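Encoded as structure tokens, the structure appears first; notes follow it.
In this view, the complex is presented without one of its protein chains, the others remaining in place.
Labels for the chains are A, B and C, by order of writing; each one numbers its residues from 1.
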Amino acid sequence: MPRRLLFVTGTRADFGKIEPLARAARDAGFPVTFFVTGMHMLDRYGLTKLEVHRTPGVGVHEFLNQRPGDPQDMVLAKTVMGFSDYVTEHPPDLVIVHGDRVEALATVLVTATNYIRSAHIEGGEVSGTIDEVFRHCNTKLATCHFVSSEDAARRVMALGEPRESIHVIGSPELDFHAQGSGVSLDDVRRRYDIPFADYGVAVFHPVTSEAGSMGAQAEALFGALDASGRNFVIIAPNNDPGSEAIFGVIGRLPPERFRVIPSMRFSHFSELMRNAALMVGNSSAGVREAPFLGVPSLDVGTRQTNRAAAPSIHRTAAGDRSGVAAFLEDQWGKTYPRHTGFGEGSAAERFVSVLTDDAFWTAPLQKEFRDLG
Amino acid sequence: MPRRLLFVTGTRADFGKIEPLARAARDAGFPVTFFVTGMHMLDRYGLTKLEVHRTPGVGVHEFLNQRPGDPQDMVLAKTVMGFSDYVTEHPPDLVIVHGDRVEALATVLVTATNYIRSAHIEGGEVSGTIDEVFRHCNTKLATCHFVSSEDAARRVMALGEPRESIHVIGSPELDFHAQGSGVSLDDVRRRYDIPFADYGVAVFHPVTSEAGSMGAQAEALFGALDASGRNFVIIAPNNDPGSEAIFGVIGRLPPERFRVIPSMRFSHFSELMRNAALMVGNSSAGVREAPFLGVPSLDVGTRQTNRAAAPSIHRTAAGDRSGVAAFLEDQWGKTYPRHTGFGEGSAAERFVSVLTDDAFWTAPLQKEFRDLG
Amino acid sequence: MPRRLLFVTGTRADFGKIEPLARAARDAGFPVTFFVTGMHMLDRYGLTKLEVHRTPGVGVHEFLNQRPGDPQDMVLAKTVMGFSDYVTEHPPDLVIVHGDRVEALATVLVTATNYIRSAHIEGGEVSGTIDEVFRHCNTKLATCHFVSSEDAARRVMALGEPRESIHVIGSPELDFHAQGSGVSLDDVRRRYDIPFADYGVAVFHPVTSEAGSMGAQAEALFGALDASGRNFVIIAPNNDPGSEAIFGVIGRLPPERFRVIPSMRFSHFSELMRNAALMVGNSSAGVREAPFLGVPSLDVGTRQTNRAAAPSIHRTAAGDRSGVAAFLEDQWGKTYPRHTGFGEGSAAERFVSVLTDDAFWTAPLQKEFRDLG
Partner (left out) sequence: MPRRLLFVTGTRADFGKIEPLARAARDAGFPVTFFVTGMHMLDRYGLTKLEVHRTPGVGVHEFLNQRPGDPQDMVLAKTVMGFSDYVTEHPPDLVIVHGDRVEALATVLVTATNYIRSAHIEGGEVSGTIDEVFRHCNTKLATCHFVSSEDAARRVMALGEPRESIHVIGSPELDFHAQGSGVSLDDVRRRYDIPFADYGVAVFHPVTSEAGSMGAQAEALFGALDASGRNFVIIAPNNDPGSEAIFGVIGRLPPERFRVIPSMRFSHFSELMRNAALMVGNSSAGVREAPFLGVPSLDVGTRQTNRAAAPSIHRTAAGDRSGVAAFLEDQWGKTYPRHTGFGEGSAAERFVSVLTDDAFWTAPLQKEFRDLG
């Protein structure tokens, strides 16, 4: 009987990561089900569970795990109960969780206490928030690890995990970029009404712990973009605390040179990135996708600190207007060789090749702490 | 206003560890409350909450977190909910948890998600079970660490914790042994009806994963003790799977040379140990208390593997009857210098001295992962 | 904006009752959603949620509310939490619950405490079990009542409910029988391989509180059927305690005269009943559907005590073999005029006509106890 895989997804962001893995596993003959919970289930976050339902050939189980105002520990407790009941009724052979959110932690707590095999995607990364702590707990609770880089693998080993339980597959979202996007730049410009062909991409999200200064930070960044006279496509910030101030600054930019787009289909975003003159801001796309696509990027402020390094990535402090100006001046239109520090865009293929090895399924569930050198 | 300390205790065993710390903190002027849950609350485990209530000058909040048959994840979820409600109603300044049990994990999940300062006692130790995984999660979730040895401190650092958040205070149960026990050996012999003054101490608990062979293991061990012609005080095993077989073997030993005692008051056990000719078995007392008291000990089998090393500790495989015989022959009545690898019996004092330093209370709640050199 | 209706269903049985109401409401333009939980979600009860999903033009929200071994109060607590979160995220204008099960109670507890309008189907009926107590609680907690008979209406009034909140619509499952079944008897005989055209229908379920004597009861009943030399279609009993003994007796009957069928499509069962010479046993079909269809029925034992009375219904004690024989002799092939004590098969139509009256939606949510006469 084929091994049943259960993927846990709580947000659009983690679904973007695990979807390529799930599709590849499905195509390799594994029965695949998604346990859909978290923000996916909530109207005010776009009811993104609908995207999961659009995946062909997979099962979907929905679980609403929260209401507005629920503290995070209550969400954790409810998710533990709901997921435990679910895997009791529908026992999977492998549960796959991603990242650092409370839903991943809740479900991997259930697998660990019920001796169900589990895999954690993108362990070993650092961010300096409570979420990072959850990420490392997930590492300790998971049976095995699919990480995005050698750096991450080393950190997972520092946490005591056996080398043989760690698989470096690269960052799964690069798989999209490695394949052709399937659309042309003209398609993208038409669909999203982008009047110019020579453009930079700017994405600037709020940093929760710096919410008070986000207006000034946005002023400095977008002021420098405006002063350059260049064209930019801006992807709107997420709605963490501080976002209003950023929206305020963006709203005053001249629309003929700044096209603001709330959100984009992934294929179109990939094509947009591929053809950009450069990228600025503080999204993970700047430190992951941009170097992979060879596009110069400027990482502004602290949001991606310690996340990645590559020759095409430049950095500047939040509020450093002249640093932004200098980057625009120097790097506009440059291209770099593909950076593969976060993989070669073949994460799904590597993931499946691990799963099709029988040894994977017979590795012990109990782990022994491995002291490093 | 003095800082309010909330100690979490789920078993008699962890209470034995944290009680000296709690008493010392109380004596130093901190308001101390115990959150009592887990096995403490259950009749079939002796309703040991009563021992907590006997501690003078502290508050006690009881929380029944389980019923027979509850899976561990359900216990976790209920404890998260109950503890979260409790700290919402009675916010502490510091929550202290111990070890590796689900109650400790549940409560430190609550403190981490609610930005409440927390301290973890005896992190960085290894045992190779699911409990060990919980222990390391507790380390990641706690704000700071009170560990028993330099080895443990190194492991906590490997997990990415900052050096300055780690305090080596030694193993708290040694504090009892460092002080006089307050009773004489005659008191002990009278109270527990021990007919001999020249004796070894034997404690042999089941190993869950080896439950099937515990009878044979007990046969080999106690057979060797019997064949030596020596006298022994036996403390009864705990009731993990496999205990019936051990009880069976013990029940057939000649009562004039083997005095079996279900459980002892701590002070009396300390005095008994101090005067023993040697110790055999697989309890933690053999690798922690015995070397501290200078009593030779034989650690049998796998239960304490990797837990500790000292010149007075000898080891033999489970079932190795002749190894036991040789140890009895060589080591009976020897004394060793005090081994302080697990502290000098001043854990409580060191604990309080950390807490009375203002810097402790202003250290950041957010931690940054520290990659080891 | 049209009023959103949320129907709660926990079993195939209650779905059979509320489905006609839900379809009619949908056809009248109300947006209809099902909250599917309870046995529907469990593999071992046939995963009947799939039937709900087959209803066209309605929304479905699934909630797994239990695992094997869960006590009923735990199921209640989990359903309260899950349903409360659901209606917080998707507020309905009216919640419709049916009958006497814990899922109905849990959800109507949520509506009552959140001031959401609710309707209870088939209140005011009696059965003498804990379920009956739940039924009357549902009556007290619901805003209004759709009952199956004047007797039931009187009982709901005795419970203090205002007359104007009670709507006698009849028993909804009669709606199926009032319409043509859409199949012919030949279709039924072909599909279920029934070799004879002149037959009685027998359905005999275990009575939980009499589980020990079910074998003897079945022996008396089926022995009498066998001795009559007549043909019978037997619908298999449900799997409550005592069912094995009944299955044992049924298994020894001569197959050429007894055709045993595990379960039937509703349309086919309706056509089978309509053409039966008579009906025997203890199912609700004997006291509700049979009199409505004019088919003589013998109600055996205590299971339907106090449930209904009609000229075509005969009764005999469990184990009264000669009473069964006399009934077969006297009543075979008789027809009675349609009995409409449980409605005229227009429950759905009446339900919708209440809902399309604006007064329904402006009636007060708060109720005043009405002392009867």
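The rule is simple: a contact is a pair of C-beta atoms (placed from the backbone, for glycine too) under 8 Å apart; a residue touches a chain by one contact, two chains touch by 3 or more.
For clarity, every value in this text was computed on a predicted model and none was experimentally measured.
The undisplayed chain touches these shown chains across the complete complex, B, C. From the set C:M41, C:M81 or C:V188, the residue in touch with the chain omitted from the display is C:M81, counting the whole complex. Touching the chain that is not shown, out of B:G82, B:G99, B:G281 or B:P296: B:G82 (per the contact rule at the top). In the complete complex, the hidden chain is touched by one of C:H40, C:H120, C:H136 or C:R259, namely C:H136. Panel shows chain B; residues 41-43, 61-68, 78, 81-82, 84-86, 88-90 of it touch the chain omitted from the view.
In the full complex, the hidden chain is touched by chain C at residues 71-74, 76-78, 80-81, 84, 102, 109-110, 112-114, 126, 128-130, 132-133, 136-137, 140-141, 154-155, 158-160, 366-369, 371-372.
Going forward, only the chains that are shown with their structure count from here on.
In terms of inter-chain touching, the protein chains here are arranged end to end in an open line.
For the pair chain A and chain B, the distance between C-alpha centroids works out to 42 Å. Averaging C-alpha coordinates per chain places the centre of chain A 50 Å away from that of chain C.
Contacts with at least two other chains are made by residues 78, 81, 84 of chain A.
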